[in-house]
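Single-structure report; data block below.
Only one protein chain is missing from this complex, and each of the others stays in its spot.
Order as written gives the chain letters A and B; numbering starts at 1 within each chain.
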Amino acid sequence: MVGAMEVYQLLPKTNCKKCGYPTCIAFAVALLNREKKIEDCPPLFEPKYAEKLKKLRELLAPLEKASETGLIIHEEKCFGCGNCVVACPVNVAADPTGCAIGLGPKSDRVILVVEDGVVKCLNAKECRRFGPNRILCNACTATCPSKAIEFV
Amino acid sequence: MIEVKIVTFQDIFQYEAQKKGRYSEEYKKLSARIMLDKEDLEKLGIKDGDRVLVKNVNGSVVVAARISDEEPHPQPHPGLAFMINSLWSNQLVGDQADETSIPEFKNISAEVAPTEEQVTEIRELLERIRA
Partner (left out) sequence: MLAVCTGCSLLCEDIELALKNGAISQAKNLCRKGYAHFQSLFTERTKPQVDGQKASMDEAIARAAEILRESKRPLLYGWSSSSSEAQREGIDLAKKLGATLDDTSSFSEGLLLERVLTGRLSTCTLDDVRNLADLSLFWGSDPSNSHPRLLSRFAYYPRGEKRQKSYEEERTCVVVDVRKSATAALCQQLIRLPPGGDAEFISTVAAVLEGKIPRSGDKKRMIELGTLLRKTEFGAIFPGAGLVHSLKEKMDLLEGLLEQLNRIAPFRVLPMVGHYNGRGFNQLLLDETGFINRVSFQEGQARHSREFSIMEAARSCDAALVIGSDPLSSLPFGVARALASVPLIAIDPRRSLTTDAAEVTLPSAMYGLEAAGTALRMDGVKIEFQPIVESSLMPDREILKRIGEAV
């Protein structure tokens, strides 16, 4: 998981406020929350910061793929075992005759399914980590044998 | 050179590579490796990825030495090595089985030493079998 300090180290650290935030550390936090994009910091695109810009893009690349809940799936690590599909409380509630008893999903309202041998995330907004009443549910990450599914 | 006990195991990614192509680089890469404890790699003076000759009374094979990747809390296991059950590991398994006629796949004594040789190719192993 990427931390704000790691991001901060790759910023100009001048607190120029061009991004609309008072300090670079505030901008770092905003980048992680995806409230701001790298392009919102014009000084980063000056030649002297080329190396930092490159590293920053690499560091934040996984976030590009993450759903709004912060869920990332590394398909190359996934066993397709279905542990997360059967453990996910949203899946279980939505599909009592399918996922809840270990079978493949029979309902459309599930958020995790196994397709073509690996897990896929649908309906990410239904995830309990999302929205105003969010909780720190970790059923899917805790049941994964290979850390293929994780939260940023 | 160090002495180890090798235990063989199954791996889903190696299975997948085998299904995709038995003569492929990917299959060789995932099969021809020996997982060693960090301490054992240090004793041999090698890095993760360097090649080693694994040898015992039954045969020998050159594979890549990999650092054992037990997660999330690696538990030290010096002297114990792991290899995926494959054509490569089978070079080291004896055919003089005991009274149960079950080969020793899970407690193979062997010597491991660094080498400059390339990882043994599958075609060479097939030639050895057909010789």
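Methods note: contacts are C-beta pairs under 8 Å (C-beta built on N, C-alpha and C of every residue); 3 or more make two chains touch, one makes a residue touch a chain.
Note that this is a predicted model, so its numbers are computed, not measured.
Among A:Ala4, A:Leu59 or A:Ala100, only A:Ala100 touches the chain that is left out of the view. Contact between chain B and the absent chain runs through residues 5, 7, 9-13, 15-16, 19-22, 58-59, 70-75, 77, 80, 82, 85-87, 90-107, 122, 126, 128-131.
Panel shows chain A; residues 78-83, 85-87, 92, 100-105, 113-118, 143, 145-146 of it touch the chain omitted from the view.
Following the convention adopted for this analysis, only the chains that are shown with their structure count from here on.
Chain B has its Cα centroid 37 Å from the Cα centroid of chain A.
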